[in-house]
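Quick one: the structure is below, questions incoming.
Entry: subunit A
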Amino acid sequence: MTAETEVTGQPVDQERKIAGLTVDGWRNTTLAVVLVFAVALPFGLGSFETFQITMVLIYAIAILGLNVLTGFNGQFSLGHSAFFAIGAYTAAILIERYGVSSYLTLPVAGLVGFAAGFLFGFPALRLSGLYLALATFALSVATPQILKYNHFEDFTGGVQGINLLKDSAPFDLPLSVDQWWYYVTLAVALLCFWMARNLVQSRTGRAIMAIRDNPIAAATMGVNTGLYKTLTFGVSALLTAVAGALSAIVVEYVAPDSFTFLLSVYFLIGLVVGGVGWIPGAVIGGAFVLYVPNLAEGISTGLAGVLFGVIILLVIYLMPSGASGLVRLAVTQLQRRFDQDNKKA
Partner candidate 1 sequence: MELFLSQVFSGLATGAIYAAVALAVVMIFLAIDHFNFAQGEMAMFSTFICWALLDAGVPYWLAFVLTIAFAFAFGVVIERVLFRPLHNAPVLSHIIAFLGLFFILNNGAGWIWDFTIKPMESPFPEGSFGGLMSYHQVGMVGVVLLMLALLFLFFRFTSVGLAMRAAAQNPDSARLCGIPVGWMIALGWGMASAIGAVGGILIAPVVFLEPNMMLGILLYGFAAAIVGGITNPAGAVAGGFMVGVMENLVGTYIPFVGSELKLTVALVVIVGVLMVKPSGLFGRTTVTRV
Partner candidate 2 sequence: MAALLQVNDLSAFYGPTKVLHGISFSLDEGGITTILGANGAGKTTTLRAICGMARTTGRITLDGEPIIGLATESVARRGVAHVPEGRGTFTRLSTEENLTLGTMGRRDRSGIAEDMERMFDYFPVLRERRNQQAGTLSGGEQQMLAIARALMLRPRLMLLDEPSFGLAPLIVREMFRILRRINEEERVSMLLVEQNAALALNLADTAYLLETGRVAMTGPAKEIVADEQVRRSYLGY
């Protein structure tokens, strides 16, 4: 374990049971419950709230992308707003200028994102740790300016951006537009999470994590660190770009000032709050990043940003492992409690 990213501590003991179920059993049960809840949720909510939970999922996918790169491969990025913007603008341009179907823009945005990430991954090979953070910082600060650039205006719509209209539910399904797009996003999110989980648990995933933990040792064991790092950048950017495309469709608008450095910061904060290196944390991170600023604004409109900053600092002092750390703590405590029961049995 390096000192670069605080990956979530010692692994949980998978065998010790809690109330008769193993950790895996609990994980699957929780997943099932959460899924049922997720599917049912829109029916209890108004259209704005449905829009909000859709955005939570979109941020979750973006944060998942960042987690693949930073959490699992140890490469810092303060620049994921750029990949998000690439996905968003790809979708917007294809839909508005070329009349492409919204659904088709998702994989296309993913591919464009992958290419961008892969290409950025090459110079990134020469940069590590803080220097990569700095380079990606520069990327996200420069992005809005690039999007406003007048030579690209025909495509990007310049400062005004591009307006879209999202499709209503097909086949005359009895769903509102917001509800339909929530389910589309949910499906895409599940697909992305499933892909990420498979990647992490595969041999490739182990190579990727080995590079994070000790790049020199990994290289001496024959892992092609250069290739894996650039691929990981690509996959990470792919996921975030897909999220960007979804956001363009759902929000029905893209403009340069939606994709500032601040957005990259939100993604990184979401990553840390959810828990670096923990896939489900991305949803918690997404929710944090969507709702907490709103809550802060509810407490005091002027001081909302200050409050948010203070909350972030508290998180980093008190729970640097984020939600995953809390879950881990809860699981080990419960295991201890139920150990006595196991012994008696």
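Throughout what follows, a contact is a pair of C-beta atoms (placed from the backbone, for glycine too) under 8 Å apart; a residue touches a chain by one contact, two chains touch by 3 or more; residues count from 1.
The candidates came about this way: all candidates are chains of the complex that A comes from, given by their letters.
If you're wondering where the values come from, they're calculated on a predicted model, not measured in any experiment.
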Exercise for the section: Would you mind flagging which of 1 or 2 touches subunit A in the complex? Expected result: 1
Practice task
Name, in rising order, each residue of subunit A that touches candidate 1 in their complex.
Solution key: 2-6, 70, 76, 78, 123, 126-127, 129-131, 133-135, 137-139, 141-142, 145-146, 148-151, 216, 261, 265, 268-269, 272, 276, 302-306, 308-310, 312-313, 315-317, 320
